[in-house]
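Take a look at the structure below.
Note that one protein chain of the assembly has been removed; the remaining protein chains are unaltered in position.
Each chain carries a letter (A and B) given by its place in the written order, and its residues are counted from 1.
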Amino acid sequence: MSDQGARDRHEQARRDEIDEARREFLRNIAAASVVSLGGGMMLYSMGGEAQAKKPGEPLDPKKRWGMLIDTSKCTSGCDKCVEACKKENGWEAEPGSETDVQWIRKVDVKDPLTGFMASLPVMCQHCANPPCVDVCPTGASMRREDGIVRVNMHTCIGCRYCMMACPYKARSFVHEDIPEEKKRFHAPMGKGCVTSCDFCAHRIDVGRIPACAEACPEGAMLFGDMNDPNSELRKRLKEIRSYQIRADLGTDNGIRYTRLP
Amino acid sequence: MKKHFHYEYLQSRVGYYTALLSMGALMLIGLAAAYYMEHHGHVVTGMTNQIVWGMPHVFAVFLIVAASGILNVASIGTVFGRTAYKPLGRLSAVMAAAALAGGLVILVLDLGRPDRLIVAMTEYNFHSIFAWNIYLYNGFFAVVLLYLYTQMSQDFRVRRFYRTAGTLAFVWRLILTTGTGSIFGWLVARQAYDLAVFAPMFIALSFSFGLAIFILLMTALMRGDERPVGVGLVNRMGRLLGVFLAAAAYFTVVWWLTDLYAAEHRPVVQYLFFSGNVYSWLYWLGFIGVGTILPMLMVFSGSARTSMKPVIFASILTIIGGISLMYFVIIGGQSYPLVLFPGKEVKSSFLDGVVANYAPTMPEILLGIGGVAMGVAITLLAAKVLRILPVSLADAEVDPHLAGGKVEELKKAA
Partner (left out) sequence: MRAFGRAAPAILAACAGLVLATSVAQAGDIVPKIPIDRTKGDCVLPGDQMRREHMNILMHRRDDTMFKGIRGGKASLSACLTCHMVKDEKTGKPVTVASPKHFCRVCHDFAAVKVDCWSCHKSVPEETDTQAALPGGMGSKQSKFAQLLEYVQGGRK
């Protein structure tokens, strides 16, 4: 075991070295904060050191990940975010399929009287009070301390009560076997379990932003820490009025939109 | 006057074994259907990401609700002291446990991962009414067994607690059905549910479903074994069924009246109850017409006093109406699209704003029937190995007040 311990220490030292270099680097960026960044690119990393999470570290419960979607930039017919999610997380869905897995979809909303229209992506809303978590008999439907709502497929028994409870139709049941070649390593899902958007937890855990936000050509999806008053997201949220879908339900969604019809 | 009833095992008849074997065959078919569903995934069922609970749940919820109501027969004798119901207590307890077992088996075999059932026993989320129901269901078995023990024990020291056990079972049953109703009643997301009236509605439904099933199985067992059953007794149970039917229908009316009043819920009520789609028909024709009004007319008719047939038919109609209502509640309720943007038109690749289709497939239905068969099979087996069926239910035997009615004399085996 001592041998193992020594190895671990060595390992740790090496990691610390890298971390130190990284911190130094980020400090430099912070110093250069005058630099203004366009689009959604690397916003999360630009938020500074306080936000970065290293792969081997546990998550920070003080954070609450969230997103602001600028619906004025989002156009009907564009589904780059959906395509990016499919590619990242390995699901395929025929449009209009009743049984295919869907993590994120584009919804076109229209006011029947005024004709006001908006197009927006809808995925798991990462609620602060998620009904899916409340109803799950085994606790497989869970909310991570940093606000990510996801399914722990190790304890999901496939009862689908969470799908009954979710107001946003964010969850899908895997109706058939997923062939090996279609699976993605970081997004395990399999027949008989419920699955849903996990905010690309595997990316967030290594300090990257969700695939949809990264892919949006308009930079309409701003990802960040809602609890950090200095984050880009919070600053933006302070400036403009934002909306949550079905805010009346009191679920307190982590996904907010700039304009809802 | 304290009456002693005589109970006896079912006799070994060809009819008995034929019935038992056919139930066994149906169970095997149900099991095979479940295996087929698990092997291929739920894609071979009619269930989708829109209709997440399908035919198995219609059967399962019906049986679980009915189980609670079947025990009501015993409660009427024990808790409410109705003499005529006392000899039915044992059969009622056994049948209730059997129905619950049948319903739960369907639920479990429909899970996406039935192999992980142990997880449902080891990992609990106490915020979930589902998790609470797991306790309530398991507790139900324990309480019913205890109740049965106090009824059947030869030891007077055990029998003393018969009333206490009966009261406990009665209360437990009410809580259990409250839990079952709340599975739907507490779903704030779904426009069709999200109503506290679901809990009392399910309790009222349990009374009618349970009594109907009990009347049918009880008369079938008694007649099959050539034991006398009094028309007076059946008539009395029939009239009680009529009252339960009215109560259940009342709660469903409260449901749509309440939702009709709130502008927010009006579209869903219009869709479910008044749009002339299959669900509207299931409610008005299936539940209200065939499942409530018709049986009520039958049980309160004059001919029900001289013949068992109206009550038997009424019981069958009650079950048909009950299944219709369960289908209406479970499938119909889900088929209405989730409202993400109230009052707006929506369009998406994931069928937002579209009424969901559902066509049950054979495996689902066979699984459901298998569960029903299991309930019947358990009752049949129990009546063979336990003394739960009274030797006679002739009116003069069960209650002197009923003796005025015509006693249907059946040939008694020598």
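Assume a residue touches a chain if its C-beta (ideal position, glycine included) is under 8 Å from a C-beta of that chain, and two chains touch if they have at least 3 such contacts.
Note that the structure is predicted; figures quoted are calculated from it, not measured.
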Where the missing chain makes contact, among the chains that are shown: A
Which of A:Arg64, A:Arg171 or A:Lys191 contacts the chain that the document leaves out: A:Lys191
Among A:Ala170, A:Ile204 or A:Ile255, residue touching the chain not depicted: A:Ile204
Residues of chain A (touch criterion as defined above) contacting the omitted chain: 4, 7, 11, 14-15, 18, 22, 25, 28-29, 32, 35, 42, 45, 53, 55-59, 142, 144-146, 152-154, 177, 180, 183-186, 188-193, 201-202, 204-208
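We adopt the following convention: only the chains that are shown with their structure count from here on.
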Length of the line joining the C-alpha centres of chain A and chain B, rounded to whole Å: 43
Chain B contact footprint on chain A (complex, rising order): 79, 82, 93, 95-96, 98-102, 105-112, 122, 131, 133-140, 155-161, 163-169, 171-177, 191-194, 245-246, 249, 260-261
Parts of chain B lying in touch with chain A, wherever the complex brings them together: 38, 40-43, 47-50, 52-53, 111-114, 116-117, 119-120, 123-125, 127-131, 134, 183, 186-190, 334, 338-352, 356-357
